[in-house]
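One chain of protein is taken out of this complex; the other chains stay put.
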Amino acid sequence: MNRVKRTLAPYLLVLPGGLWLLLFFVVPMVTMLSLSLQQGDIINGYRFTGHWQNYVDAITDYRAQMIRSLVYGLVTTVALVVMSFPIAYWIAFYGGKKKSTYLFLLLLPFFVSFVLRTISWRQILTDDGMLLHPLKEAGLLSPGFHVLGTSYAVIFGLIYNFLPFMVLPIYVALERIDPRVVEAARDLYAAPMTVFRKVIFPLALPGVFAGVLMTFVPASSDYVNSAVLGSSGTTMIGQVIQAQALANSNYPMASALSFFLMAVLLSGILVYAKALGTEDVMNAAAR
Amino acid sequence: MSTQTVFKSDAPATPATAPRRRFRFGGEQAMFAYTWLIIAWLVLPIILMIIFGFNNPHGRYNQTWQGFTLKWYREVFSIGDLTSALVLSLVIAVVSALLAGALGTGIGYALGRYQFRGAGGLNFIMFTTISSPELIMGISLLTLFVSSGVGLGAVTITIAHVMFSISFVSTVVRARVITLDRSIEEAAADLGASPWTTFWKVTFPIILPAVFSGVLLAFALSIDDFVVTNFTAGTATTFPLWIWGATRVGLPPQVNVMGTLIFAAGILIAVITNLRSRAKTKQA
């Protein structure tokens, strides 16, 4: 009696939530796949015809935006690793009793809506705004100079919005380092740089991995930063997908583009995981 | 945005077992200054948002400083549709946090406590929901709703928010359940408690803080969500969606005021939970 209950229990516990995920995560992926192979239009309805042409069109028409998104995502991620490491390092090793205070300060932006934060930057950086206007008045910049609308502005926004996602996992990894390991290295007369390169950095790698995962994927598929801070020359693939779905009601094209994007990101992650070793992937996944 | 808050609740909770000895890796002062610089940079747009809630603009555009006023705090709810957007956001956040809390706790508990067929698959799905782009989740839900003829609105937004929150809740709960000392439960069972009683009287109180932080996390994810909501909303308007629409014609200062109030409330809750958990650790 008890035995049966025990074997059934996990299934009963998992059932409602599992069904929810099945119905609203797995099934939608299937409908999206199906839609990506359909033809028709919004008024007459779409029919499944195994229409691979959608993918061909998606790739030929929007290759540039896809490449641009990956480049932005990559630049953002690399910049984030470089920028975040010293912060995580300092908090982990020098933060003392105030560690959680520092982490809290880094998380402050999350108490304000993502959209509002990005719009706030737009207000600061805008062509005749509080930052550029005085410089233009002083004649230091030409009247046509602008930051908004450039790739720099978009990447700036991406870095700003994703920075804490990189700092935290690296911090967690550094925090776990056993100080005795470092001491041992030093006792063996390793130079400080060598200690960092051979001991600390390798041990922080799982954190870097998790951080990259948490920033590269959302950064390359983002559309808010480019929409708010960018221009016609910075369109990212997310904006195209968004517009195809929410402006043109072209669901098959939006679906095909989404699968294309997912395939690219997934293969990127796999290659990356392979390079770092799968164990780290599992670690990152388990976290 | 979905991934952020795992750490929000987790990070401060990690035990501060820092290495006692300071590493001599040059430039401590430089790193200190740099960290503060970055924090200032992170906070700058928020300070601006707060300041411009006190601005007194003449026209439709709240862009340049034109004088101090408290008017917008008095009139914070004077824009009807903005207020109802905020209310809708709050309602959706509460409902989806509670639902995701219940469903996610079930999964998290099962995964932490039992070994069963399909656990691997479930783990995989949870990992995918956490790491897949919001854009893709939003658009796939849109295709599902649209192709099954379901109209969009508050209900579909809630469904979507529960979906992406479940995995976060169960991850948090699972982490707690794994570290649970099973001998306490066994002791209860030895004393004749039924499994049901054991769960509610012994296990549940222990994992309750994890459930609570999972629910808070789900609430935070929901109230700030823009991307998935944008795809599943139809004409329903949440706070972030209202802001998004209004930027094209100029944001009224009331948005700054509401943003400031939400910011303050969020910090207050975070500080209180933090203090409480600290007090508890001290007791124990």
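Read from first to last, the chains carry the letters A and B; within each, the first residue is number 1.
Note that in this section contacts are C-beta pairs under 8 Å (C-beta built on N, C-alpha and C of every residue); 3 or more make two chains touch, one makes a residue touch a chain.
Throughout what follows, contacts and distances are computed from a predicted model.
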Listed names "Acetyl-CoA C-acetyltransferase", "NADH-quinone oxidoreductase subunit J", "DsbE family thiol:disulfide interchange protein" or "Polyamine-binding lipoprotein", with the criterion being the UniProt name of the chain not displayed: "Polyamine-binding lipoprotein"
Options A:Ala64, A:Val78, A:Leu140 or A:Met193, residue touching the unrepresented chain: A:Ala64
Hidden-chain contact residue, picked from the options B:Gly120, B:Gly149 or B:Gly192: B:Gly149
Contacts of chain A with the absent chain, listed as residue ranges: 31, 34, 38-48, 61-62, 64-65, 126-129, 143-144, 146, 148-149, 230-233, 235, 239-240, 243, 245-249
Footprint left on chain B by the chain that the document does not show: 58-61, 63, 80-81, 142, 145-153, 233-237, 245, 247-250
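Basically, only the chains that are shown with their structure count from here on.
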Averaged-CA centre spacing for the pair chain B and chain A, given as whole angstrom: 17
Interface residues, chain B side, partner chain A - complex: 1, 3-5, 7-8, 11-12, 14, 16-26, 28, 31-32, 34-35, 38-39, 41-46, 48-49, 52, 63-64, 102-104, 106-107, 109-111, 113-114, 116, 118-119, 122-123, 125-129, 131-137, 139-144, 146-148, 159-160, 162-163, 166-167, 170, 195, 220, 224, 226-227, 230-231, 239-240, 243-244, 247, 251, 255, 259, 262-263, 266-267, 270, 274
In the complex with chain B, residue positions of chain A that touch it: 2, 5-7, 9-11, 13-18, 20-21, 24-29, 31-32, 35, 46, 83, 86-87, 89-97, 99-100, 102-117, 119-121, 123-124, 126, 129-130, 160, 163-165, 168-169, 171-172, 175, 177-179, 182-183, 192, 195-196, 200, 213-214, 217-218, 221-224, 228, 238, 241-242, 245-246, 251, 254-255, 258, 261-262, 265, 285
